[in-house]
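The other protein chains are all here in position, but one chain of the complex has been omitted.
Chain nomenclature is as follows: A and B, assigned in order of appearance, with residue numbering initiated at 1 for each chain independently.
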């Protein structure tokens, strides 16, 4: 990989200021960044190690949890509070990667990981993410793993995270510190962007911005389900995954938060789908209508067309389970 | 740049470019070639080492980030004539053929047993809370980050189950 200067940040303030220098990247667990640097996809001139900042703590906050940016995926999955109150998050984390990678990968790094599109991963293939305007060589190529929702003519990549899907369903909030110290909060659903004409811009982060934490709101007694379909039993990215966080009241769906992985450039949520479920008694008919809404604008590339019926089926299965019926 | 750390109990000071991974440093700079490079991208687990008690992929770890770390490699777990319990079990159960993924499997399993002892659940755990019992299915899931193309998986699971059982019995006493 291209050589770089290695710096260790000693405070968030220093980190955000230093990060304003061109070609500077934060280094967390490194599991994706180093992977990309070895292939010449990322070529930072400076790596700013944020692992020694005081961001590795999970603390209780307003009945919810504030998860530090450098909390490792394995520690988050094993945290007793997460296991008890946010099982969908534990499950999603445990569905991802491997024991070793989870020991390294950080909360913020997981959110910021980049697509596994094999055309993005090959610098000899055209990719609008790597080189804006270069074109997308995935379109018309091998598209088994690509998006069926929210894609554009410029990019059909998917976001690979499991963790982010669960966090989206939990209505998590990303805490961001900007250079100068100002902190702001962004809903996870608004954190990642759809590709549009600018697939190289993947999140709402501005230059110098540092993710400091992810905040989970207090649980409200929801039933939480995470399902993931993949090409082997473990250690594989999702073809499709779903996180369902559902609260029932007197036989009716009071709230339904659904997020999907493997379908789009970001963890996919659809307010219309959730609205059509809320207030209704659960039934296969209702779930079908929800799936219709979810998939009304779904658009396959051929090889990934199967994701449409597959999504319908696991949505139904997850909803049956979450609403108390048997799967 | 200079990195000071402990490897297999020995303090070390290594001078290397920032871009050198822990894996390449172990293999080329220190001469500890037991840790293997299978994919260099965290997709096979052959490079697994134990850092501060946790199993990690050394291929995706920069040496320079490991200032002050305590690294244990397969060489540090045991040597011929003085093998660790897991190394002995792998030998007895034929938990390897070509041997290339083996150091990673053994380092991974060594730390994995401790993860389970702490009660960490896995994707296949029925319940997320309570104790972690290392059934075959649990061991297989937890070890899935270590690929073995010779596919000695059933033997590896046998070896780990044997040692894990002894470890759990020890903890219970």
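Quick notes on this one:
The definition used in the following text is that a contact is a pair of C-beta atoms (placed from the backbone, for glycine too) under 8 Å apart; a residue touches a chain by one contact, two chains touch by 3 or more.
As a working rule, contacts and distances are computed from a predicted model.
Chosen from "ABC transporter permease", "Xanthine dehydrogenase molybdenum binding subunit apoprotein", "Heme exporter protein C" or "UDP-glucose 4-epimerase", the protein name that UniProt gives for the omitted chain reads "Xanthine dehydrogenase molybdenum binding subunit apoprotein". Touching the missing chain, out of A:51, A:234, A:301 or A:323, is residue A:234.
Of the candidate positions B:3, B:58, B:87 or B:125, contact with the hidden chain is made by B:87. Interface with the hidden chain, as seen from chain A, comprises residues 1-3, 38-40, 116, 118-119, 121-125, 137, 140-142, 144, 229, 231-237, 239, 306, 309-310, 313-314, 316-317, 327. One chain of the complex is left out; on chain B, the residues touching it are 17, 19-20, 24, 27-28, 31-41, 43-44, 46, 73-75, 77-81, 83, 87-88, 90-92, 94, 96-103, 106, 124, 136-137, 139-141, 143-157.
Basically, only the chains that are shown with their structure count from here on.
Averaging Cα coordinates per chain places chain A and chain B 28 Å apart.
Partner chain A is touched in their complex by these residues of chain B: 1, 17-19, 21, 40-42, 45, 48, 54-57, 59-62, 64-65, 108, 111-112, 115, 118-123, 125, 128-129, 140-147. Chain A makes touch with chain B in their complex at residues 1-6, 27, 29-31, 34-35, 37-38, 47, 49, 51, 74, 77-78, 80, 83-84, 87, 90-91, 94-95, 97-101, 103-104, 233-235.
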